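Note that one protein chain is taken out, while the other chains of the complex remain in position.
Chains: A and B, in written order; residue numbering restarts at 1 for each.
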Amino acid sequence: MTFILTAVLVLGATGLVLGLVLYLISRKFKVEEDPRVGQITELLPGANCGGCGFPGCSAFAAACVKSDSMEGLKCSVCKSEVMQQIASITGHAVEVGVEKVAVVRCNGSCQNRPRTRVYDGARSCAAAALMNGGETGCFFGCLGCGDCVKACKFDAIHMDPETGLPVVDQDKCTACGACAKACPRGIIELRNKNKLDRRVYVSCVNKDKGPIAKKACSVACIGCGKCVKACPFEAITLENNLAYIDFEKCRLCRKCVDECPQQTIMAVNFPPKKAAAPAQPVQTEQPAPADNTVTE
Amino acid sequence: MAQKLYVTTSPHVHCGDTIERNMRWVIVALMPALIASFVVFGLGSLIVTATSVASCLFFEWFITKVFLKKPSTLADGSAIITGILLAFNLPSNLPLYMIVIGALVAIGIGKMAFGGLGNNPFNPALVGRVFLLISFPAKMTSWPVPHQLSAYADAVTGATPMNLIGQIAGGNVSAADQLPGLTDLFLGNIGGCIGEVSALALLIGLVILLWRKVITWHIPVAILLTVAVLTGIMWLINPVLYVNPLYHLCSGGLMLGAIFMATDYVTSPMTHKGMLWYGAGIGFLTVIIRYFGSYPEGMSFAILIMNAVTPLINNWCKPKRFGEAVK
Partner (left out) sequence: MNTFKIGGVHPEPNKLTADRKIETLGLPKQAVFPLSQHIGAPAVPCVQKGDTVMVGTRIAEPGGFMSASIHSSVSGKVAKIDTIVDASGLRKPAIFIDVDGDEWDPSIDRSDKLVLQCNLSREEIIEKIKNAGVVGMGGACFPTHVKLSPPKDCTIDTLIINAVECEPYLTADHRLMLEYPDQILIGIKVILKVLGIDRAVIGIEANKPDAIELMRTKTAMVSGIEVMPLKMKYPQGGEKQLIEAVTGRQVPPPPALPANVGCVVQNVGTVFAIYEAVMKNKPLFERIVTVTGQELRNPCNLKVRMGTPVSQLIEYAGGMPEDTGKLISGGPMMGRPLLDDTAPVVKGTSGLLMIPESDAIRREERNCIRCAKCVQACPMGLEPYLLATASESSDWECAEENWIMSCIECGCCQSTCPSRRPLLDWVRLAKNRVGGIIRARNAKK
């Protein structure tokens, strides 16, 4: 009996003393932190994706509290309501930003872009991009090693085994921009989400001259400029044999889509055109699948 | 041009070395010791080794197939080596179920739990062995005496040189009379674990490993030298209590550990400098445990402790960089 008692007493006393020491130390070395930092960190997604330009969510929260205004501070992942809440904590006004989504601007699937050689090195786009043009005649398009997939913290981008191209899950995508940064070819761009997730964009980044680009990939932009002429809003520019649609100016009229001889311009999430549309079914006009993912 | 060319950055040629080649030569190098143990302990050694290898292979296959659902890694030969090494660290009359448990711990906890070959921080065979040593201390520390060729379960057991050395150091000087001669020790005419008895057979294995460039000389030499020097000093201080360093070198699991267990690729340091420190650490800890610990033999614990220190050694001991000295 005394045996048990001794043990209880000794252990209890040790625990008491150590607890006291811990308490004193925590009092002595207490770090004064603005309670708002904690509140904001609670609101943030906590994925530490770095899309805001700060090393992590708590660093972003600290920056929000420290700053005089919310200018330049935007968690790319949070919805605008959350940003509003953060702003109310710091007491600053916040601009309602436009929601964006990552868009893969390459359609060089196995059918469209024939493999002309085999890349057998380290499975990394960055490493493949260092040495040469990957496996096809296109020196600008997707390398297919999945650096963007590795970079995504939100499980929002995956390689499609059929096409060998990455596919963005637009519901999961938070437009943090990690994939765009990871892509050595700069294929992935953050574009406005728009109403009903409708988007019109040039799905190609090939800057080679028309014939070379066309030989490498059947859906490459050949820089013909027809879309530029077709656009009523001057949203399309042609530079280095490559058309680009400015998503700020684009009004989603889709005139360029019909005009493009290469079917390079993508229009996603639009309802199918009426029967009066051109007889040959244009691949890009297919409706988005039920799960609402961008398949092109 | 018809054919599709491969494009990869240089180098475009390979020396042809593979994991399998290295593992194959380790297995070959272990064979002299297996033969020696058969000569000394008879059938029991083969039964234990076969059981151990078979169960290691089975558990590795089972875990990769059922739990990990990955292609089998049996072909790389590492499970065979783990099996042989585990058996080499067991007495030749150990009950079979214990061997199976040891193999399960070695492969399951020692290796596959960490992600398979290449990721395990500790030598899997030693993890299995130490688990058995702690769980079944009596069975694990009673070794059959040599030359009972057909005996397995009913083998007569006796004190090993390691026990005797410990007793002498503890003050029982009369135990020195029971110590076998050095020639018997060197050839393996003594009691002990299966693989550790014959220093000669193990040294043949070392020569094979060095000849095929599977390992470098650094770790074995560092361990043996450290043990020889430390026990030599003790011997010079008091030759009555502490035995001749040659007894230490040829007895217990020292040779087996220094040549086959400590040199395990995955758990040993990467640089020559690091290997020397690692070997010295193992030698030091072995002598400490042999003389001052409660177990007569300290090789397994010494290697496991130094395995744990390996990442630190890798951090500290960097190779000599080209142009560093001139800076």
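Keep in mind that, in the parts below, a residue touches a chain if its C-beta (ideal position, glycine included) is under 8 Å from a C-beta of that chain, and two chains touch if they have at least 3 such contacts.
Everything quoted here is computed from the prediction, not taken from an experiment.
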Residue of B:V7, B:A159 or B:V221 in touch with the missing chain, whole complex considered: B:V7
On chain B, residues whose C-beta touches the chain left out of the figure: 1, 3, 5-15, 17-19, 21-22, 76, 115-119, 216, 265-272, 314, 318-327
Contact set of chain A toward the excluded chain (per top definition): 116-117, 120-122, 124, 126-127, 130-133, 139, 208
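Please note the rule applied: only the chains that are shown with their structure count from here on.
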Chain A-chain B separation of Cα centroids, rounded to whole Å: 51
Interfacial residue positions of chain B with respect to chain A in the complex: 4-9
For the chain A and chain B complex, residues of the former touching the latter: 115-121, 127, 130-132, 135
